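First the structure, which I've put down as structure tokens, then a few questions once you've had a look.
One chain of protein is taken out of this complex; the other chains stay put.
Letters are used for the chains, namely A, B and C, taken in the order the chains are written, and counting of residues starts over at 1 for each.
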Amino acid sequence: MSELRVGVVGVGVMGADHAERVVRKTAGARLVAVSDADQGRAEKLAAELSGGTAGRAAGGTSYGNVRVFADPLALIAAGDVDAVILASPGFAHAEQLFACLEHGKPVLCEKPLTMDAASSLQVVEAEHKLGRQLIQVGFMRRFDPEYAALKELLDSGELGRTLLLHNVHRNQTSTPSFRSEMIVRDSMVHEVDIARWLFGEEITRITVHTPKPTSLVADGVSDPQLAVFELANGAMADVEVFVNFQVGYEVRCEAVAERGSATIGLGSGVFTRANGLAGAAVPADFRVRFEQAYDIEVQRWVDATLRGEIDGPSAWDGYAAAAVCEAGLESLSSGKPADVALADRSEVFG
Amino acid sequence: MSELRVGVVGVGVMGADHAERVVRKTAGARLVAVSDADQGRAEKLAAELSGGTAGRAAGGTSYGNVRVFADPLALIAAGDVDAVILASPGFAHAEQLFACLEHGKPVLCEKPLTMDAASSLQVVEAEHKLGRQLIQVGFMRRFDPEYAALKELLDSGELGRTLLLHNVHRNQTSTPSFRSEMIVRDSMVHEVDIARWLFGEEITRITVHTPKPTSLVADGVSDPQLAVFELANGAMADVEVFVNFQVGYEVRCEAVAERGSATIGLGSGVFTRANGLAGAAVPADFRVRFEQAYDIEVQRWVDATLRGEIDGPSAWDGYAAAAVCEAGLESLSSGKPADVALADRSEVFG
Amino acid sequence: MSELRVGVVGVGVMGADHAERVVRKTAGARLVAVSDADQGRAEKLAAELSGGTAGRAAGGTSYGNVRVFADPLALIAAGDVDAVILASPGFAHAEQLFACLEHGKPVLCEKPLTMDAASSLQVVEAEHKLGRQLIQVGFMRRFDPEYAALKELLDSGELGRTLLLHNVHRNQTSTPSFRSEMIVRDSMVHEVDIARWLFGEEITRITVHTPKPTSLVADGVSDPQLAVFELANGAMADVEVFVNFQVGYEVRCEAVAERGSATIGLGSGVFTRANGLAGAAVPADFRVRFEQAYDIEVQRWVDATLRGEIDGPSAWDGYAAAAVCEAGLESLSSGKPADVALADRSEVFG
Partner (left out) sequence: MSELRVGVVGVGVMGADHAERVVRKTAGARLVAVSDADQGRAEKLAAELSGGTAGRAAGGTSYGNVRVFADPLALIAAGDVDAVILASPGFAHAEQLFACLEHGKPVLCEKPLTMDAASSLQVVEAEHKLGRQLIQVGFMRRFDPEYAALKELLDSGELGRTLLLHNVHRNQTSTPSFRSEMIVRDSMVHEVDIARWLFGEEITRITVHTPKPTSLVADGVSDPQLAVFELANGAMADVEVFVNFQVGYEVRCEAVAERGSATIGLGSGVFTRANGLAGAAVPADFRVRFEQAYDIEVQRWVDATLRGEIDGPSAWDGYAAAAVCEAGLESLSSGKPADVALADRSEVFG
């Protein structure tokens, strides 16, 4: 298989985002199918992302090469769908995951896996019985460059054994319907995964403290919350979750180890305290520093070229830079200011 | 055209990087041809990136769907190459750019456009005569999210008119053959483009100062250098270029405007001083903060799935998180610690 | 009273520091007496700080104007001692505090007030019965400019009600005899005071968690510790105390309020997250920024002048600056570089 034909189930905010990601930013994948309880939303997205107009297809309408399925299980079963992204509501996951397993379809399932531990365990057992792993859960923080660098640092042993994690998870505001339980299940769950992943250990005990809530939240909602996790190896983690912080979105994690600490989420890579110094690594190389710039440059060049356009520095920009550098060389050798002799743009361009 | 067939001319460090970028990270593009003065290098890369074995093809060997051209001009002329990335040495650019123009091929040309202002102007004029823009120059910093955000901020007028730029451009070490002139032409040229782009004005005068050089550089090389640019609108920019800084790679830019300043390159987005505060914006939303994590998650899921593997959080991870959250809910309601009842992994997995 | 005659009881590290502080940095106070269980240590310090040689005095020896008392209670009782700094070991505090109260002497008592709550309460009651406050406890963090600015910000109400504190208290290493209990009583006690002070509320409940200890500490010592405080108003605070952090000394405090958070201990004043921005205030004025510089300048000028010396920029420095500024004015008006014509120093100074 050289190209993955992907179907997306559930195209609300996250699912639509993923569908667009497959189309516009991901190499080796092609969006071939979408499905949503809101059929119109699925059709609109398919039309947008395929650039195609509506046609008839098995199981429903198609737009360009993207088919819209009314029934998510039909999408999962479809022969030309190689793999599935599940972004449907959590309560629908269990049934759809079992369908993926039944049809042998690899699936990227947004968290939560299912709504409770018992049904999640059934999914695990079913996958295990199948004899191959097909399910990945959408704990995307593991792919964040900062978290990934933190894990790499901790695993290197450079700071000694990790003893404690301090986590902060803040949202600007939550929807009015976001209750105390959801703060645990939908927000704190990310720290649950991060603590398990960073330590490589299971959590054995959890205490959720409820300080007096902010006045900017509905009565009865415990926000912020302060949790303490105990891990199987005796390490601990504390977590503040505050979903009505007003200021904005903020996720921080400080790992405290035997010979230093490392913090991410300050917006500056991994900030370490070790060997008497508090700071961050300076990248050795321009490709590390500007990797994202190169990726974006080439993607945007491809996109613009397909549209028959230029979307970046032009030949004139290349020429002007050359002219300034020539004057710079003159100044370098003379030690004096050098004027830049640039062609008259209006003469060149008429 | 729904997919861009790309040929890469010159597959040294930058060209190989771009070729791999087209294959592994870029949506909507396909690598179909490479060429290099070192034929073996080109063949090795084609084999690696295509996963294919050698076969015969018009104009040379092919690996999978990637053809290796001995002659870069033949690659440029080839009918199934829609667009070209030029990463050959600078002295070869002029001829290859003229060929691209002749064949109507869009081209992303690594800087410098050509080796001097006169030949660059000829390229500009030839492209202008053609009546359509085909050439983009590889000033990739314009695509760096920090520089882009800086430009957006300055263009918004929020800080008033921009008055000054302070730029720092440092490399860990240069090759021994990197002479004073190259510091201007290959390094400072980036700041030349940045100053022109951020101000939207041409540079009219340049002074290159040469402080006493570091002792860690060959005799006769002026490193660091301190340049002052004057722009057509009376604004100014200073630039430190220091290609043997030892510490690592560092690029910084502070724009000083009438009502505040903004600095990038500190590794923390745009750091502003305005309205009595020095700091950076807090993102409003998790999608801004974790956009890159989502992109990487999906790209790696696609890559792993094509290999028949899982490369991320597993179903067990999803289950364990559910079990901890259930205990968390118990603690939330009881106000006491709650133990996590996790299935015995060895029983589940045998 | 226009000058305070101070006696210091206990001249170990802290007491000697305080005695020197009274002599060398404090306006309006004079050191007149010291006392220590180690008489030699007290005599050595008195000799150093007074610059005097030994003489006879009531109650012991005197050096210059500083008397050395063998008996701390005699020092407290002495008629020419207006006020006392207690830096003796904690177990000696109760008796000495009662003596201060008896003699009506104001006293600055290093923490702890006494060794347990019951005896501390007796001190409080005795002072209350006296009808005037004489005792100040050495919780010096309240005087740290960062903590003071944090309290001012929180009290201003700008961020709304304070909900949570996150505290970190780390030492490089502890002495081998520093046991788990001392981590609570000697280290965490600072956060106890800070939490009470910042919230203006009593602590009603405390939980001390003991993660698996660092391997760099003696068996049986619980280091680090993770405590949770609950306050009378329902607010909470968590505290990491880690007295063998290896890296150095670090004290941090983040206050989380309804409309933002504020952190101190990053070495950069009060770092706030509010109104969508993370950052710190820019001082409005040079006197704020350089207040400490002015204080040090004048103190060192006084000290050097008393010794008959100059310890700062000389007249030549003033002259050289004037010469450079004159050349700068020439460049300002000509727009060209201006050479600095400085007198030949060897001619001036022979």
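Quick note on the criterion: a contact is a pair of C-beta atoms (placed from the backbone, for glycine too) under 8 Å apart; a residue touches a chain by one contact, two chains touch by 3 or more.
Just so you know, these numbers come straight off a predicted model, no measurement behind them.
**Q** Write down which of B:Phe242, B:Trp301 or B:Trp316 is the residue touching the left-out chain.
**A** Checking each option in B:Phe242, B:Trp301 or B:Trp316, the one touching the absent chain turns out to be B:Phe242.
**Q** Of the residues C:Thr207, C:Asn233 or C:Asn275, which one touches the chain left out of the display?
**A** Checking each option in C:Thr207, C:Asn233 or C:Asn275, the one touching the absent chain turns out to be C:Thr207.
**Q** With the missing chain put back, which residues of chain A would touch it? List them for me.
**A** 271-273, 276-282, 284
**Q** What residue numbers in chain B mark contact with the hidden partner chain?
**A** 160-161, 163-164, 166, 168, 209, 211-216, 224, 226, 228, 230, 233-236, 238, 240, 242, 245-248, 250, 256, 258-261, 267, 273-278
Everything that follows uses one rule, which is that only the chains that are shown with their structure count from here on.
**Q** What's the rotation, in steps of 5°, that superposes chain A's Cα atoms on chain C?
**A** It works out to 180 degrees.
**Q** Which chain maximises the distance between its CA centroid and that of chain C?
**A** The most remote chain is B.
**Q** If you average the CA atoms of chain A and of chain B, how many Å lie between those two points?
**A** Averaging C-alpha atoms per chain gives centres 20 Å apart.
**Q** Report the inter-centroid distance (CA atoms only) between chain A and chain C in whole Å.
**A** 46
**Q** As a quick test, compute the distance in whole Å between the mean CA positions of chain B and chain C.
**A** Each chain's C-alpha centroid was found; their separation is 49 Å.
**Q** By residue number and range, which residues of chain C touch two or more other chains?
**A** Within chain C, residues 273, 276-278 contact more than one other chain.
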